[in-house]
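Here the complex is missing one protein chain, while the rest keep their positions.
We just call them A and B in the order they show up, numbering each chain from 1.
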């Protein structure tokens, strides 16, 4: 993205990133509580719960995807987003299965969202160092991100 | 939108569009399950359920609105979005009504969201053909979209 456009949204992106981080903290709190009681669900409840879990994390995912893509590098962010969609589909379908199988947790795709989060953080830190000290290492970040995006395919 | 700005977000928009499509698939699955059991709700439950239904679809609507507006044409997308707000209001108020009347389904505004989805898809396909083959038919898409937006007013 051009620098003069980023100038207009850098603070908004930072707050968005912080709010996504806070959402993850909330999700972990819910997960810790819900691990202690896991009732047996009917089929309808399972569909409902899995859909609600997916829907709750969806805005956080969108915010991370766009901040990572705008502030750092587009192609690795879109690649991680695609992988996240695959993981989400597996989560949703797996949740609908038999009750005896090990249910996946409340929060899924942690690695992909962490990748997007570190991309966005690196982009914002690079913006700050570029503004204050004139040091711009965005090219190296982008190269490292593109190289490490393939590592996300490891299950 | 300018081409050089779209260059920076085309992949992000594509992934956003795919995720919106996946959300619709999830919503249909929940709807199919919930058709088989429709309990009688109290007034509080009805408010709660209708608000939650609206809130769950809201990020998907926002994602479709912005991808359709950025990648295809702004005015028809905003027009469809306005109509969607009207439909959502009718849905919410209708849900609060008597229990005996036919409740609207889980998922509403299907036609408007499909219109936004096809607009965004046409814009992204046009971007790909413009990039690979140099064929740009965005002008015809925008004209057709503007003409067909009036058809959305038919109830």
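The rule is short, and it goes like this: a residue touches a chain if its C-beta (ideal position, glycine included) is under 8 Å from a C-beta of that chain, and two chains touch if they have at least 3 such contacts.
Note that the coordinates shown come from a computational prediction; the quantities given were computed from them, not determined experimentally.
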Chain B residues that touch the omitted chain in the full complex: 1-2, 5, 43-44, 47-48, 51-52, 54-55, 58-59, 61-62, 65-66, 69-70, 74-75, 77-78, 81-82, 85, 88-89, 92, 96
For chain A, the residues touching the chain missing from this view: 4-5, 8-9, 11-12, 14-16, 18-19, 22-23, 26-27, 29-30, 33-34, 36-37, 56, 59-60, 63
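By our rule, only the chains that are shown with their structure count from here on.
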Where chain A and chain B are represented by their mean Cα positions, the distance between them in whole Å: 23
